[in-house]
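Got a structure for you, questions after.
Selected chains from the complex are presented in situ; the others are not included.
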């Protein structure tokens, strides 16, 4: 199980990972990160917010992007350099999110790859956009 | 438990959250996000990488920053607009990480706040730098 080197990548290549996000995901994420914001874990509080209900941590979607980069494209061996995230719309418990990464440009000299990273929900609504900068695995030979 | 409005914030204000990151944190984060990259969950694989051992998911540190913004500064009611993350050094299982946010600038008209966001390990080494853009809670009156 090894990732792609920069020579195995080309602009436009893409990979994705989908998951229905549950209350259990949100609560475990809260516990692991310490993000106990009541918007995520207090339904009484959340019902009085603009979003009317508890929402999924934006950074959990960041984690799903990391899942695509680190296990699929480019995959194992990749070094994560930089990630920009812009949160576009709330994700509610029970939504199904697809995180996708698309190769945007390759810098062969510096072994750097830029990928467009997006998350969409089950209705195709864009919930997160961003850009990743990574160093793919360097070939052994 | 309510967060600060933009009128209660000033440049230079800061807040932080610290946690020793355990194997259990890394494994739960892997399960929730789907990030099963062997660099995080396979010690045999990881011992042959540049880092020599399993490392903590960078995005888990992103979650700790989100924890500071959403529960402390500005706190509950904040809408997360944008986050840039630059991963500077690996975090190993057992490391104690402090995530910190410092108010950098305020846009009263648009109700937008920029915060510098950093994570350091127990030796003071910078492991993550970045910048957040948020909309603090709007005052009820």
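Residue numbering begins at 1 within each chain, and the chains themselves are lettered A and B in the order written.
By our rule, a residue touches a chain if its C-beta (ideal position, glycine included) is under 8 Å from a C-beta of that chain, and two chains touch if they have at least 3 such contacts.
Everything numeric in this text was worked out from a predicted model, so none of it was measured.
> Please state: how many copies of the shared sequence does the complete assembly contain, given 2 in place?
In total, this homomeric complex is made of 4 copies.
To be clear about the criterion, only the chains that are shown with their structure count from here on.
> As a quick test, compute the distance in whole Å between the mean CA positions of chain A and chain B.
Comparing mean C-alpha positions, chain B is 15 Å from chain A.
> For chain A, which residues count as touching chain B in their complex?
1, 17, 19, 25, 28-29, 31-40, 45, 49, 57-60, 62-67, 70-71, 76-77, 80-87
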